[in-house]
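This report concerns only the one structure given below.
What you see is the complex with one protein chain gone and the rest in place.
Entry: chain A
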Amino acid sequence: MPVSVRVRLGVLLAVVVVLAGVATAAVVHASGRAASRADDQAGGPAVRAGQISLTATAGGGAAAGERLVFRTMGWGPHRDELVSVPAADPAGPRTASGVRCLRFHAAGGTGICLRRAPGVVGESYRAVVLDAALHDRRDFPLGGIPTRSRVSPSGRMVAWTVFVGGDSYADSSSFSTRTSILDTRTWRLDGSLEDYRIVRDGRTYRSPDTNFWGVTFADDTHFYATLATGGQTYLVRGDVTARTVTTLRSNVECPSLSPDGTRLAFKKRVAGLPADAPWRLTVLDLRTMRETALAERRNVDDQALWLDGRTLAYALPGDYGSDLWTVPADGGGSPRRLTTAALAPAVVG
């Protein structure tokens, strides 16, 4: 009845050989698939190397006028690079910069690039401040996976948000965010908005479960962002000089301020929607505090970008990972695809 040790060791060896084969095949397959991504994908957007400038004048050979700069997601040698397209022809040929970023935003001649920097024993990420020619000016370590980034309209202030994994020992499935604000003139870095004083209903509020994400700048001192605590999200208005944030309203995530500073586009958690797709793109008028639901009826998990005073751009999942879409900010019209295989856009020039 008892099986001898020799037999059992034999069985174990056989099983290990089979499983090792499966594991090796999986790694080889994934590696081969990655290699094939270096080849241009048929039907994908055309990309060619060139120079990109974040201002209207600098940079040789760049097309004049307004342009969109974003991370291109299509397979090929320029995958994940920042590319530029004329705003008038967003689906047209892309000019690739050679600069790779996971997340990006730019304004006033300053770019913020959240970049992956493989370390010795693990993944690490860095926030890199770019000048108008996309050269690195200074970089900072990040404590987690990049998710949002914004530059103030003048180009002086920069903010970013990363996801920080919970400590794996206690509960591996809890996550938090960390949002930082950087002054590129003084290089003063506020590592975490959680160090700011929170004012809720006129009183100082503190809690260990506070999380901030999605900064949008009004000017070089004031900003809006999302605060989450106690299972609730709030729109907060922040002051970099006073180091305070004040709650304004609940259920507002990833705000994005319109160019004229009067409206906020944000993702609103709508009751009754599925738990894994709860958000609708919504615009809040800051003068009347009235909300307008937009014509986009799909779940949007992005910090929207104002292309101009009337149109919003945002990312939705697509064949190449993510596509950019637009929708009118007044609640009318209908969503239109701006371009495929793109993420994290900014309007420059």
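Note that in this section a residue touches a chain if its C-beta (ideal position, glycine included) is under 8 Å from a C-beta of that chain, and two chains touch if they have at least 3 such contacts; residues count from 1.
By our rule, contacts and distances are computed from a predicted model.
Between the listed names "Major Facilitator Superfamily transporter", "Nitrate reductase gamma subunit", "Peptide/nickel transport system ATP-binding protein" or "Aspartyl/glutamyl-tRNA(Asn/Gln) amidotransferase subunit B", the UniProt record for the complex's undisplayed chain reads "Major Facilitator Superfamily transporter". Within the set A:V5, A:A271 or A:M289, the residue that contacts the chain not displayed is A:V5.
Between the chain not shown and the residues A:A87, A:A133, A:V164 or A:V199, the one that touches is A:V164.
Within the full complex, the residue among A:A30, A:A242 or A:A293 touching the omitted chain is A:A30.
The chain not shown here is touched by just one of A:A56, A:A87, A:L102 or A:L248, and that residue is A:L102.
Although one chain is not displayed, chain A still touches it through residues 1-5, 8-9, 11-12, 15-16, 19-20, 22-23, 26-27, 29-31, 33-35, 102, 118, 121-124, 141-145, 147, 163-178, 191, 194-195, 205-209, 211, 228, 231, 274-277, 301, 317, 321-322.
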